[in-house]
Every structure is written in structure tokens, then in C-alpha cells.
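Data first, discussion second: the structure below is written as C-alpha cells.
Missing here is one protein chain; the remaining ones are kept as they sit in the complex.
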Amino acid sequence: MKQITVISGKGGTGKTTVASNFVKMANDHIAVDCDVDAANLHILLDPKRISEEDFVGGPIAVLTGECINCGRCEEECRFEAISDSKSEIIIDPIRCEGCGVCIYVCPEDVLELKSEKQGTNFVSRTEFCTLVHARLIPGAENSGLLITRIRNKAEDIANEEDIKLIIIDGAPGIGCPVISSLNGVDATLIVTEPTLSAISDFKKVYEVAKIFDIKVFVCINKYDLNQINTREIEDFCQNNDIELIGKIPYDDQVSIFSFTEKICY
Amino acid sequence: MIVAISSTGTSLESKVDPRFGRCPFFIIYNTDDDSFEHVENQARQAMGGAGIQTGQMIAGRGVKAVITGNVGPNAFRVLAAAGVKVYSGVSDQVSDAVQKLKAGELQGTSAPDVGSHFGTGGGGGNN
Partner (left out) sequence: MIISVASGKGGTGKTTVACNMALSVGYCQFMDYDVEAPNSSFFLKPDIKHIHKVTIKQPYFLRGTGADFSECASFCNYNAVAVVGDDVIFFPELCHGCGGCLLVGPEGAVRENDVIVGEVRKGVASPNIDYYMGDLKPGSMRTISIQGDMDKALNRDELVIIDCPPGTSCSMVFSVKDCDYCILVTEPTPYGLNDLKLSIEVLESMDKPFGVIINRNGIGDDQVEKFCKNSGIKILAMIPNKREIAEYYSRGDSLIEYDSSWKSRFEEIVKEIEKDIRK
């Protein structure tokens, strides 16, 4: 069983377009939409839901008893998640990382780590294959954790049903959602475009992909938008031994059948 | 000897799961008396370091050998430090894998499988 993740660094270069075309053309595969805070793959694939499960996120600290306002937790918190009002401490759920230090130092034992539902994950059928996807409650944290969950699910299904390929639509950026989307895959396709912004982000996400020591493919979307920049990407790929496997013109009506075959088989 | 086999299910008829850190179960098998039990792999849902946590869990059970599909570098490091022998690249039914081990037909793995996993100390490391 092989896994390939489609990433980009910069958003909007065409990850989902490319990933969805792979999904339509491949055989014996499962699709996973790991762009969990702005999932779009389902818009193209028209999935019929088979099952769903709550996603309970990583725990954060909550006050469960009477705070004496000693300030110990505020002192020790490295993430500036704790401040105080006149009567008790206030924990900022956006900043809290659930490390447990405040629980450890609280002299009154009134702090606890609690997890809450942060979203839902789904297994759906589409015309082409099973799709594993999720919805994060807007504003929720732990996209990286949710991605781990849906990938586990997809791998479980692939093991059970003897499926040979998992196609993962990744998230933009280079942070923990991308890292969770790359962990343990066999190859990644970086979809980029010939703009200064995209080139800068491509090089950054390539650095992340290198840490994983996985096979990197690149394709350039809208390649004829700027020939000088396209040349820069081509040169970079050549100098770093990265396989450039396709170029899509600045045009919606395009066939990417040629490099779909190359990756999937 | 106590052996741990990554498993898709809870019985000896289950298939060996290709993942060490993220398999759903382990079959803990005693090759001396052929007794066995299954354990749930709690570490599988961790965002990072699943293999690290699983490796410690396995080592803590007195396991001397692991049979699985793939072991990443982090997990491998933990197992090596614990003196646990790794047999990877296995994809049979659990019972067949155990028989192969007993018959000396399995090859030990001396290095992590291809495909790094996050956390191998690429930057910011200090020890």
C-alpha cells in the first residue's frame, strides 16, 4: 500500500484540483481530505456518507474548583495562556497547549485537563472511491490531531480491504497540519505556480518534505503565466534532483491525465 | 520469549498490521508456552511520536522481539535502546508470522525502514 500527499506551501495553487483529478483517474484507492479547516475535496466528489465519528480534540486546562489566585500557574505557563481577574485565573483556550504544567503546580488541585468535541470525521462513498474527510468546528484547534485520526482511519480501511493507494489532499502552509499529512507517506507532489510568492513557499515546504526523506514530485500550475519564474522552478528542481512531472497551462480546461498515470502507477 | 506482533485484529487469524506505531492492536505472544493476549495500542491516536510511545509500551512488557510491517526511525531508536529485536517487512497472518519466527525464517532488521518519520532530530537538537 502506497500513500501520496499533495501539498503546495502556498494556498490556491491547485492542490485540490490536482488531487481530485487523481482520485477520478486512479484505481484501487482511497482519498483523504487533510485540508480539514477548509475541506474542499467533497465539493467535487459528491460523497454519500456511510459513517461518522466525533473528533475529540487534545485536552486543555480548565478550572474545576475554587481558585485561590496564588498565581503559581500563571508564573509557570510558558504559553501565556493564563491571566488573572480579581477573583480567579482565566485560561485562554486559544493559547493553552494542554501541557499539564499548571495542573502539576496548582496547590489546590483545582485544575484539570479536559477534552472537548472539536469536529467530526466521516467515511463516505463517492463514484470513484471511499473518501475519508472531516469537519473541524470553525475556530477549533488541533487540525494536526484530526488529520492523524482520519489518516489512521484511511489506513485501517486500506488494510481491511486490501487497497493499494491512498491519495491525500494536504493543507497549505508548512506547519503541523502539513507535517501530519506527510508523516509516513511514500511520496509527495508539490503543486506550485510561477509567482514569487509561490516559489518562496515551495522552497519552504520542500525543506519540510526533505526532513521526511520521501520522494518529491513537482508540478507547475499556470506555467505560462510567467516564463522567467517557471524557469527558476525548473532550475531549482534540476539542481536538487527533484522530479518535475508536469506543467499545466493557465487555463481551466486542462488535461492532467499524463502525470496522473506517472504517479499512481 | 515474549514477542509482540502488530495486528489488525485481536486473534491469531488477524493479519499483521504494516504499521508499528499506529496499528490498532498488538498480539503479545509467548513462544515458550504458546500463550497469547492482545493489547490495544493506545498510542496510535497521538499526533506525533506514536512509535515512541508504542515502543516504550512494548519494552515495558518484557517483549524481546517485534514482528511488523514498517518501523520508523523514532520507534526503531526506542526499540534498539530497549534491546528489542525487530523483524519488519512481514505481512502474513499473525499465526503464520509466529511460526516463521519460531522456524528461524524471519530476517532481523538492523535499520529503520525507508521513509523517515518526524522527530528524528533534524534541527534544534541538543542531545
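For clarity, chains are labelled A and B in written order, and residue numbers in each chain start from 1.
Following the convention adopted for this analysis, a contact is a pair of C-beta atoms (placed from the backbone, for glycine too) under 8 Å apart; a residue touches a chain by one contact, two chains touch by 3 or more.
Treat the numbers as computed from the prediction; the structure is a model and nothing was measured.
Undergrad: Any idea which of A:Met1, A:Met25 or A:Val101 touches the chain not displayed?
TA: The missing chain is touched by A:Val101.
Undergrad: Please identify which residue in A:Val56, A:Ala187 or A:Leu225 touches the non-displayed chain.
TA: Answering carefully, the residue with contact to the hidden chain is A:Leu225.
Undergrad: Could you tell which one of A:Ile174, A:Ile190, A:Cys219 or A:Ile242 touches the chain left off the display?
TA: Looking across A:Ile174, A:Ile190, A:Cys219 or A:Ile242, the contact with the absent chain belongs to A:Ile174.
Undergrad: So that we can see where the missing chain sits, which residues of chain B does it touch?
TA: 43, 46, 48-50, 52-53, 55-56, 59, 74, 77-78, 81-83, 118-127
Undergrad: Spell out the interface residues on chain A facing the chain that's missing from view.
TA: Given the touch definition above, chain A has residues 8-13, 16, 36-38, 40, 43, 58-59, 76, 78-80, 94-95, 97-101, 104-105, 136, 138-144, 171-176, 179, 193-197, 200-201, 204-205, 207-208, 211, 222, 225-226, 229, 250 touching the missing chain.
Just so it is clear, only the chains that are shown with their structure count from here on.
Undergrad: List the residues on chain B that touch chain A in their complex, please.
TA: Counting only chain B, the residues touching chain A are 8, 15, 17-19, 22, 24, 44-48, 70, 72, 114-118, 120, 122.
Undergrad: Please name which positions on chain A make contact with chain B in the complex.
TA: 1, 58, 142, 144-145, 148-149, 152, 155-156, 159-160, 176, 179-180, 182-186, 211-214
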